[in-house]
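Below are the structure tokens for one structure; questions will follow.
Excerpt of the complex: some chains, original placement.
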Amino acid sequence: MPEINFLLLIDVLGTASFAISGARMALQKQLDVFGVIIISFVTSIGGGTIRDVLMGNFPVNWMRNELIIAVILVACIGTMLVRGLHQKLSTTLFLFDSLGLGLFTIAGMSIALSAGYSPGMSIAMGTISACFGGVIRDVLLNQVPLIFHKEIYASACIAGGLLYYGLTQMNVSQHLAEIVSIITIVLIRVVAVRFNLSLPAIHPSSTPTEK
Amino acid sequence: MPEINFLLLIDVLGTASFAISGARMALQKQLDVFGVIIISFVTSIGGGTIRDVLMGNFPVNWMRNELIIAVILVACIGTMLVRGLHQKLSTTLFLFDSLGLGLFTIAGMSIALSAGYSPGMSIAMGTISACFGGVIRDVLLNQVPLIFHKEIYASACIAGGLLYYGLTQMNVSQHLAEIVSIITIVLIRVVAVRFNLSLPAIHPSSTPTEK
């Protein structure tokens, strides 16, 4: 029972954070109401949907989960209604978004581990769950996905996933492993954004640009 | 027997309309013959394919249906051959496209209802069937999907879907419910375009733009 509630809380908080961040980006692009709702939805459930499709879990997760749909709608419509509030809540929302990142990574990874996938593949499934909703959002908004050229994002998921696997191998209780790994992902992201860290971009050739 | 023919007619007419509208947009972007065929295909079958993937119906609908493939190819190649005709047939094609919208919504919704989904989820599946072929088309043509910022489109599907569910609950015959709902979707779209109605775009902040 507490187990169920903890997983549920993960889902609800992570989903709401991603729905809000999706809605905010759609608002910046001046989409109409329907467009904002779709982008909000896709940001929230896109990563888990890709994971479920790749693994062959049908119907995909959100279709079996009316609570998640309600959470997204409330978060999205709330975001449209209280637009002025965003600027003030900017830091809070960034924290929620980072929390969503950590939560979705570990939740997605657990699903793959339970289904018998290798640790490496499970980390990939966790990272896809956490990051690819944002990829679909960016594709629909007609921009190169942010995570391909800006910020530490997927790297935080991979690091957290490795830690989670390491901890579970060392007989740490599953709950503790989950919490520590999620906090690690959040911390990596927060530190990276605070100190403006990013992965190196690789320049197409090492030849001098001027001769 | 008449049942089968009616559903078949829905599929053929809707598919052809969407194939033509996809081909026309690809022609405007000056794609080559192969590109036009793919965009035409994707516009026609993309929405139903996403619905089938989400629900776990495999192989997806068009792969089991050689008639649909033939209809798309004929409609698409016809569109390439008689390009001059488009301008003259503009209104007719708009009506067909609206008919396709209505037909695909109700067909997709019926599939989901038969599979035991809730009314809300079934309306979502109907709307996805009708609208997301156009979304994939726009993504492939590298533009923000039209339905996210222009025209009443998805809203018409949702309204028609609600009406369809209401009618079936009131013991109206299924055929009548289908026809009335499809006509409603077509009318909403026609009226919206005629009077230039659209959903409100939501501006990112309520602060005055000039100070």
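A and B are the chain letters, set down in written order, and residue numbers restart from 1 in every chain.
Please note the rule applied: a residue touches a chain if its C-beta (ideal position, glycine included) is under 8 Å from a C-beta of that chain, and two chains touch if they have at least 3 such contacts.
Fair warning: this is a prediction, and the values are worked out from it, not measured in the lab.
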item	value
Full complex stoichiometry in copies [only 2 chains shown in place]	3
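We take it that only the chains that are shown with their structure count from here on.
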item	value
Length of the line joining the C-alpha centres of chain A and chain B, rounded to whole Å	30
Contacting residues of chain A [partner chain B, same complex]	26-36, 38-39, 49, 53, 58-60, 63, 66, 69, 80, 83-84, 86-87, 139-142
Of all residues in chain B, those that touch chain A in their complex	53-56, 117-118, 120-121, 135, 139, 142-145, 147-150, 153-155, 198-207
